[in-house]
Structure formats: C-alpha cells, structure tokens
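Since the structure comes first, as structure tokens, the remarks are kept for the end.
Only one protein chain is missing from this complex, and each of the others stays in its spot.
The block that comes next holds chain A.
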Amino acid sequence: MEKILEIKDLHVHFSTYGGTVQAVRGVNLYLNKGETLAIVGESGSGKSVTSNSIMQLIPTPSGKIVQGSIHFKGRDLVQTTKKEMRAIRGVDISMIFQDPMTALNPTLTIGDQLTEGLKQHASISKAKAKEKALEMLRLVGIPNPDSRLKQYPHQFSGGMRQRIVIAMALICEPDLLIADEPTTALDVTIQAQIMELFKEIQEKTGVSIILVTHDLGVVARVADRVAVMYGGKIIETGNKDDIFYHPQHPYTIGLLQSVPRLDMDDDILQPIDGTPPDLFAPPQGCPFTARCAHAMQVCANVHPFTSHLSDSHQVECWLQDARAKRQPV
C-alpha cells in the first residue's frame, strides 16, 4: 500500500517560563492511503502536538519542531516555507478541531466560512463555490442546505456545527484529514452519528484520516490502525485487532481495562495507578516505568527498542524484547 504520510523521529519542544517541555520525543508514524489511523493516549501524551505538527500549527514562538521529518506526498513539511505550507493547508491536509461550538466564527455566515478556503486556493466563481458548498452540506447530511448557507453558527446545534466543520474541512477535497478529538464535545448519540459520517465520507472520497482521541469506543468503531502514545512516544502500534485483542504493552492493557464494557460481568474498573511522567524532565528509560506492574531494572535506565511482533504490530517494551527470558505459561 502507498504511504501518504510518514513521520520520522519527530521531536517537539515548548519553551515556557518553567523550562522546556519535551512534548513529543521521537515519534515514528506512517499512514497508508485511504486508511484511518487512530492516535490514542491520555491528556498530555503528545497526541495533539503530533497532529498539529503535521499542519505546522504548533503555537509559535514557544513551540518548535527540533528534530525529525514529516514526509507528505514526497515533501518534508518541516522544511516548507510558511507560504508553501499555506498552500497545503486546507487543500492537501485539512484539520477538524475538538469543539464545534468555538471552531466556527460567530460573526460570519456558514456559507462564507465554507467557501472562503475554496476561494483562497482556487480561482472559482461565486456560483461555483456556492454549488460546491451545497454539495458538501448535502454530503454531511445538513437538511435544506440552500437556506442554511445564509445562517450563522449560533443558529445550529452542536452536532450540526460539527457536520459543518467537517464539510468545511473537506471542501477542497484534501488527501488527508486530521481530526483532533472530533467527538469529545458532543453527546453520545451525536458522537455515533459523527463517527458514522466519517466512515461514510471515507468510502465516498477515499480520504485518509488521522483520528486523535482518548475515547477507545470511537477507535473501535472507525480505525483501521491504532497508535498508542504515552509520555511523548508511541509505545505500541498495530491494526485494530492487534490492539484490542492482543495488546502487549502494559499501558495499552491498562488502558483497555479502564474502559467500561457491557459484555463483562465484572463491574469493577481498573484504573492505572500513578500519574503521567513530567515532560519537563522526562525519564531516561521507558516513561511508563513508574506506573508499570512489570517494571524491571532495565526499564528505568534504557528506553526499550521497537519489537516487531508481526508485520502490523510493533511495541516498545522490554517484556517483548527478543532477549527477554520467557516463562512457559
């Protein structure tokens, strides 16, 4: 399969008054054409920073990509100029943000906000742009799109606004859509609808999707592959079955155990004890050591190498290292 995006050894730092936060510390990631990749992790694990890095939307001057490359369709996005990046944003890569209530400008009509990206990047007539906007609104399931174009964001419900945000992101027919927690701010029934919409749109347009979320239910619904982030690193990647049925990293296992499930009698949820590592001074070894029930001496001192469990499934954990002694079960 053709790789549309490949991130290699990405490091992102933020300088603050308190010191330097090493938010992303060597992320390697790829995305195939037409695939949905979910980046999962708790708050502060670096998942949003990773996705913002792809768009080069890290808040400057505090944030900086200090190392690594992001290759998109043969181009390194880290090396592009601001102007080149503007031509890529919205056209080749689009982004959807968490809260649809604030992602739309309250003083401009939906029609204006939908078409402005189109007008910016392509010389297109007003009528054509409107036609395209109507088409997109129909695609995302907004009833009576014709009369809706002249309305303002406050005249729409939260779910409808997220549909509009999605329509806005897709109007230039991008190859890659990055959705940063697109359903977190919505209630559960609307969440399901929006996730269905993502699937539907992918079938229709073939767009590749990166889904950043901490909601494993959302992941199970739409993702093809999953990358689990912890402490600024990707600690386990695999396809959906690998992660949900054969999780190998103690953190992934803990994450899955902390999700309530209807098909289990056990009504006791198991939280992961402890707190995420301090990224001002990240640990030398595996970031999960302090919270890991299986931690060994080596874990605290040396970060584990990547173990290839199968073609699709990789994990960074000393327990899975080829040199680790295995006890017969």
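Note that contacts are C-beta pairs under 8 Å (C-beta built on N, C-alpha and C of every residue); 3 or more make two chains touch, one makes a residue touch a chain; residues count from 1.
Throughout what follows, contacts and distances are computed from a predicted model.
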{"item": "Among \"Dipeptide transport system permease protein\", \"Cell division ABC transporter subunit FtsX\", \"Cytochrome ubiquinol oxidase subunit I\" or \"Ubiquinone/menaquinone biosynthesis C-methyltransferase UbiE\", UniProt-listed name of the chain not shown", "value": "\"Dipeptide transport system permease protein\""}
{"item": "Residue of A:77, A:133 or A:168 touching the missing chain in the full complex", "value": "A:168"}
{"item": "Touching residue (missing chain; options A:155, A:275, A:297 or A:310)", "value": "A:155"}
{"item": "Of A:41, A:117, A:145 or A:250, the one touching the omitted chain in the full complex", "value": "A:117"}
{"item": "Touching the absent chain when the full complex is considered, from A:66, A:87 or A:259", "value": "A:87"}
{"item": "Missing-partner contacts on chain A, residue numbers", "value": "55, 57, 85-91, 94-95, 97-99, 102-109, 116-117, 120-121, 152, 154-155, 165, 168-169"}
